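As you look at this complex, bear in mind that one protein chain is not there, while each of the others sits in place.
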Amino acid sequence: MTGIGVIGYGYWGPNLARAISEVEGATLCAVADASPAALARAGRRHSGTELLADWRALIASSAVEAVVIATPVHTHFEMALAALQAGKHVLVEKPMTDSPMKAQRLVDEARRRSLVLMVDHTFVYTGAIMTIGEMIASGKIGDLYCYDSTRVNLGILRNDVSVIWDLAVHDFAILDFLMPSRPVAISASAAAFLPDRPDTMAHLSVFYEDGAMAHLNVSWMSPVKIRQTMIGGRQRMIIYDDMQNSEKVKVYDRGVDLAAQEGDIREQRISYRTGEMWAPAIPAKEALVTEIEHFVAAMNHGTPAPSGGESGLRVVEMLTAASRSATLRGHPVELGTLRKAS
Amino acid sequence: MTGIGVIGYGYWGPNLARAISEVEGATLCAVADASPAALARAGRRHSGTELLADWRALIASSAVEAVVIATPVHTHFEMALAALQAGKHVLVEKPMTDSPMKAQRLVDEARRRSLVLMVDHTFVYTGAIMTIGEMIASGKIGDLYCYDSTRVNLGILRNDVSVIWDLAVHDFAILDFLMPSRPVAISASAAAFLPDRPDTMAHLSVFYEDGAMAHLNVSWMSPVKIRQTMIGGRQRMIIYDDMQNSEKVKVYDRGVDLAAQEGDIREQRISYRTGEMWAPAIPAKEALVTEIEHFVAAMNHGTPAPSGGESGLRVVEMLTAASRSATLRGHPVELGTLRKAS
Amino acid sequence: MTGIGVIGYGYWGPNLARAISEVEGATLCAVADASPAALARAGRRHSGTELLADWRALIASSAVEAVVIATPVHTHFEMALAALQAGKHVLVEKPMTDSPMKAQRLVDEARRRSLVLMVDHTFVYTGAIMTIGEMIASGKIGDLYCYDSTRVNLGILRNDVSVIWDLAVHDFAILDFLMPSRPVAISASAAAFLPDRPDTMAHLSVFYEDGAMAHLNVSWMSPVKIRQTMIGGRQRMIIYDDMQNSEKVKVYDRGVDLAAQEGDIREQRISYRTGEMWAPAIPAKEALVTEIEHFVAAMNHGTPAPSGGESGLRVVEMLTAASRSATLRGHPVELGTLRKAS
Partner (left out) sequence: MTGIGVIGYGYWGPNLARAISEVEGATLCAVADASPAALARAGRRHSGTELLADWRALIASSAVEAVVIATPVHTHFEMALAALQAGKHVLVEKPMTDSPMKAQRLVDEARRRSLVLMVDHTFVYTGAIMTIGEMIASGKIGDLYCYDSTRVNLGILRNDVSVIWDLAVHDFAILDFLMPSRPVAISASAAAFLPDRPDTMAHLSVFYEDGAMAHLNVSWMSPVKIRQTMIGGRQRMIIYDDMQNSEKVKVYDRGVDLAAQEGDIREQRISYRTGEMWAPAIPAKEALVTEIEHFVAAMNHGTPAPSGGESGLRVVEMLTAASRSATLRGHPVELGTLRKAS
């Protein structure tokens, strides 16, 4: 039975705590939060769990083998580093840190100590994305050449972070999970509804080594809520619509076929397929429970999780590059240079 | 009765010819096409119209007061210039020319001779866009701060032009009609499904002088056809979905309100409206007929048309800037410099 | 402060109890349930509330001025009658009783004692139906001539009641609230997916005195969930789609206009309107809270509630008539005779 402690019992922490309590082989042994009211809530829901005002006491507790961090992003680095240095496995809420340099430091620390470092990229563990990942791995979609996501709604205009760090982080995590090739550069355009405030809408293009392109449209200023992604493979195309109650994932047997032909590629015969559509049954299992299971499996059996520390680092790199490009009206920012520069 | 001659009776010319024949005060007096089969088709549909193999003969005809050009884009400049120099008014299919320099030359020539020069930006004359334009002019939408269009389908991969010149031209024409501010720069990302072919999908961001941003998503590689545009005003938001059989235009009384407050703008109280939605009745009149009526009114009464030569020039500039930026992975291309440089 | 007691804390009772606790002027003073586990749940959520194993004790409690009954339908009559005879106001879950005769008896008892008798026709208190009711009352919809509802999903095949008593009860309650005319007869067709089980799908037609017609399609055997109602008025038409996240209610300025003309009605000039559509903002207030507020207002001020005992009686009559017609393959059952016969 793996003892897990949760730091932060505000908005998201209670969900992680509940998921831990539902996973076989894991036990929620401690919760830390500076707010007495938050601790009282935790106590009512999880009797028998140790309640601590000081996160350092949680890390120091010998019952705690692994630490889950659900606090504001600017605190992630200090807490995660302290936990790793205390020999604890760590799962951090997304984004992992607020800079690639800090993310790299955590990855290095975890590797040196052979500890699990994982990021809470929740979407990666949903039935929809796991199903899409399996279809891509099976080869039935074919090589991916594009990913096009719209993630917009009428949302709270946040003062602390831009729409990129708030919404695009989900797509970057999904991209990191699904795309086989590595991103090489990002071009981003953004605008703020109010002057001197963080950007409220942004368009991000990600260029991949193999020629594939991803694009994210994120906004807090849309009259209707849209969560729709098109994934283009050379064999089939997928549309993933998270606002649907059922049939969230649709696979289209559509596209362009090339008849191999001698000579110039321009002479290739192109034909169009508009075949059947298919919506697979999506497992209903809750994403957070699946995620905690992966965390426990990584600790006990060394099974690498889909959202390990390196994934967290790459996502933070993409967020940083996108934000920088947005200040330059789309001037592309290369991803390799960025990590070295930090 | 204004005599109008049509050059080119291939794919689009027949539609323009028919529209001319339906407009009071206009008469289709001649059609020119190098193909005898095309001329025979024109003759069957329009008895009494002069049929000419040579477009120069059409321009020279004294019965022809105005010339409509519906030929491949690379021929527009030579034909339009010759027609203007012969003292004829001109309506050219979109895009007006294949370079801003040529477009500028036509605009100058028309102005010098006080002739009408118009571009066939058909969408501008649809009931939907005209209705949206009137709502914006009435002030009920408020200042525009964003335009976000998706224009994708599974389309023919063209060898001659990229998806930008094929599809984005429609949105650039609509933007030129609707947006009160001037575009200052464009950042574009694009990719080709097949190597060494024109781009098959592109994302274009247009930055405006007043801080507004427009974005176009155009692609020939989507499993489903989408024609959807969100237009954000500071009072209301519009969603225009051209694939709907009815209720193409929906106006949402939604957005963010600011309570004016003394002191720092960061202290402004923000509130959210999620009020009613309203779908105005859209006039069913055919866009091409409305367009020809504007052409005739411009000739007879000097009424400026929404898609005059200057509009055609600006659209060609935007297409050229977008294409250039796409080769530079989103590096922004300024619009003023471009025109001067050409 | 009106003291209210709730009998039955199973599936629906907790919702009613919570709503009572949220209404100003009302207090949840007692909960009765034969199940100790249910009582324990009630105790955790409502500290200070008296917990009783025996519903008769609740009715006898002097703190209880009003009783809310949320138990299986076959127990409603006995409990409601006892409560009324003890001088308590009563709100009963729908359907009010399992026969019109019993419903009539409750109505008579309440009237004789000048007590409030109300039925939990929850839909009547939703923002959507209240808004529709106001629009009809304002005259902008015009005289109603049809109501057409589809209420289908893949549901649990119940052994105890048919789909008519389970799903059509909602529409009968809405009809009773919205339709100004009185229903005179019902024709129903139904079928069971499994032999010797209650009907799983049914179509019910309700004929009104003034010539209007309502139709309900209810089923537990649909692959997709649909909650859609068309309401036709002589001025405008409404579509109410409860599955939409927003714009649940749409008003269409469409229909048939008659130009009054002398002579034979067959000579009237008919014209068709296909005008604008409008989706009003729907208040987000919870239906159950609104309902309890009506209950309290009826007790304190005598304001008649939209779902009083007579409404409950009429709905039970319609359910009974529909069930009878369904056994006769649509043979119409008159509504007046039924009540007298019971």
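Letters A, B and C mark the chains as written, and numbering starts fresh at 1 in each.
As a convention for this text, contacts are C-beta pairs under 8 Å (C-beta built on N, C-alpha and C of every residue); 3 or more make two chains touch, one makes a residue touch a chain.
All figures in this text were calculated on a predicted structure; none of them were measured in a lab.
The chain that is not drawn here is touched, among residues C:L58, C:M79, C:I239 or C:M318, by C:I239.
Check C:A57, C:M230 or C:V289 against the missing chain and you find that the one touching it is C:M230.
Of the candidate positions C:G25, C:G211 or C:G336, contact with the hidden chain is made by C:G211. The chain omitted from view is touched by exactly one of A:P72, A:G275, A:P304 or A:G336, namely A:G275. Along chain C, the points of touch with the absent chain fall at residues 145-146, 148, 150, 154, 156-157, 159, 185, 187, 189-191, 193-197, 201, 203, 205, 207, 211-213, 215, 217, 219, 221-224, 230, 232, 237, 239, 252, 254-256, 258, 265-266, 268, 270, 272, 274, 277, 325, 328-332.
Residues of chain A that touch the chain left out of the display are 246-247, 253, 274-281.
Where chain B meets the chain that is not shown, the touching residues are 224-225, 243, 245-246.
What we mean here is this: only the chains that are shown with their structure count from here on.
In terms of Cα centroid distance from the overall Cα mean, chain A ranks first. Work out the mean CA point of chain A and of chain B, and you get 40 Å between them. The centroid of the Cα atoms in chain B and the matching centroid in chain C are 54 Å apart. The geometric centre of chain A is 45 Å away from that of chain C, both derived from CA atoms. For chain A, residues touching at least two other chains, in rising order: 224.
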